[in-house]
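What follows is a short report on a single structure.
Every protein chain but one is kept in place in this view of the complex.
After this line comes chain A, so read on.
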Amino acid sequence: MKFLEQPPRFLFFTGKGGVGKTSIACATAIALAEAGRRVLLVSTDPASNVAQVFGTIIGNRITDIPGAPGLSALEIDPQAAAQAYRDRIVGPVRGLLPDAVVKGIEEQLSGACTTEIAAFDEFTALLVDSALTANYDHIVFDTAPTGHTIRLLQLPGAWSGFLESGKGDASCLGPLAGLDKQRAQYGRAVEALADAERTRLVLVARAQRSALNEIARTHKELAAIGIAQQYLVINGLLPEEEAKQDSLAAAIYEREQAALRALPAELAALPCDRVALRPFNLVGLDALRQLLGATPSPANASEDEPIALDAPSLSELVDAIAADGHGLVMLMGKGGVGKTTLAAAVAVELARRGLPVHLTTSDPAAHLSETLHGSLEHLKVSRIDPHAETERYRREILAAKGAELDAAGRALLEEDLRSPCTEEIAVFQAFSRIIREAGESFVVMDTAPTGHTLLLLDATGAYHREVARQLDAKGAHYTTPMMQLQNPKQTKVLLATLAETTPVLEAAGLQADLRRAGIEPWAWIINNSVAAARPHSPLLRQRARNEIREIDAVAATHARRYAIVPLLKEEPVGVSRLLELAGRAVEAA
């Protein structure tokens, strides 16, 4: 493995939830410890399965791992860190200020930015030289801060008179106000990140076209900040011999190889390692040692063991949606779970029932909306370009509002406008023009704002005014936009996820966030299920078996109702394949 050669002091693994960062970070830490180094493994995995992996309780203190001399681990829970941070700010005024005010403040500090900054705050002590880390040769992190966070920390404008005095006008850095650490310490931590002698960043992705494009963007963003030493790991590749086992495995193999051939140029220039899909669960030292090894291990799931799966189809779910005759359907989920495809499948199912549907997507590739447009009676398709909308929104604000700011203030405003919230708001604003149609027909959207954003917009009243103005122009009757979103007769939120641990946990997080805003997700959709595709290949059957536990968790604890969508051999493009996706004919293998 190239990324293991001559490793510097700090190793960071970054990539989307579910790509296997934590497993690879654990395997790396074991490999380095077995080479005689003293290693500290730092995990922020929300699944918190590092403890399970090593069979010992770890938690928020440095713990030696039994059976692995030289290896210690530390678990950071970003949610808990963010909660502790909120308590520091809100605790002293609870009972002193009106409850509504206290609740409002808590919401301000409940966004993704706060969680991310709180996690970084926990990192800083490990990145600067201290007694805490003096005993270790390597510190391995299973996550990395985003470009947005690092850039904010680098901006002098964000700091001037801010942390030092505890007051001032910083923006997205607002969440930093209550943090303990000094600016100098943050400065040194950011410096360590950008020092190629000390820090190596390993990008982890699956061999899927969209995932590789996304990791290419992460690469460019972090390289621009100065994190120049980057490596690429393609994880979970289906081995060639497996492709001979069945047609689904062959199709997956072909798709992965095609994605690798089309690797974005900037990634192709990086040192790259490939890690094969393993048939075993990555739990225990032995399994992790094998992960980065060369020898493939045979799968142990035999053909005759049945995979018990109760898989309600998407089509059945759409029956219930169709019963209301009209309404807004929003697909929500983390990037890469297939929201656009699922939105299209729901829209096609509704249109096939003779119901008028407007499918509106933010699909950057546009090929889906193009292939569907005009292909089915009752189906109207439109598309907004999220990058164009966000750019337009940024330019408008900078032109109108940035003119009077000095250089530092303007730089800060520009960075604020690069936050994930800005894109979410710009896209949702563009969609809100179409939402009013949901009173008479179906509107299906492939994106939804988070509960946190809705609460903030609702609190400022800005969203209310925005929609009210558009509705008033049509003379339509309405209550408030937030009430429309909270009413399941008018709005149904479908949470999309994959049958894997981290994606399920991430979807549960989104659900909790929506519930805070008084919105109950109507159903969950588990996409790309190998189990529902009834594979024959032993490796895929093993994966299918692993999915069952996650599917059971969704069915038993998370979802009020759910559907399972099988992994298809071909990309689900066009009406007939989308209908196949939603098909009723999914049975237990």
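Please note the rule applied: a contact is a pair of C-beta atoms (placed from the backbone, for glycine too) under 8 Å apart; a residue touches a chain by one contact, two chains touch by 3 or more; residues count from 1.
Rule of thumb we're sticking to: contacts and distances are computed from a predicted model.
Colleague: Among "Lipid II isoglutaminyl synthase (glutamine-hydrolyzing) subunit GatD", "Arsenical resistance operon transcriptional repressor ArsD", "Peptide ABC transporter ATP-binding protein" or "Phosphoenolpyruvate-protein phosphotransferase", go ahead and choose the protein name stored in UniProt for the chain not displayed.
Modeller: Hidden chain identified via UniProt as "Arsenical resistance operon transcriptional repressor ArsD".
Colleague: Pick from A:35, A:93 or A:512: which residue touches the chain that isn't shown?
Modeller: Of these options, the touching residue for the absent chain is A:93.
Colleague: Have a look at A:389, A:416, A:500 or A:550 and name the one touching the chain we're not showing.
Modeller: A:416
Colleague: Contacts of chain A with the missing chain: which residues?
Modeller: Those residues of chain A that touch the unshown chain are 89-90, 92-93, 96-98, 100-102, 104-105, 108-109, 111, 166-172, 174, 177-178, 397, 400-402, 404-406, 409, 412-413, 416-417, 421-422, 425, 429, 456-457, 459-460, 462-463, 465-466.
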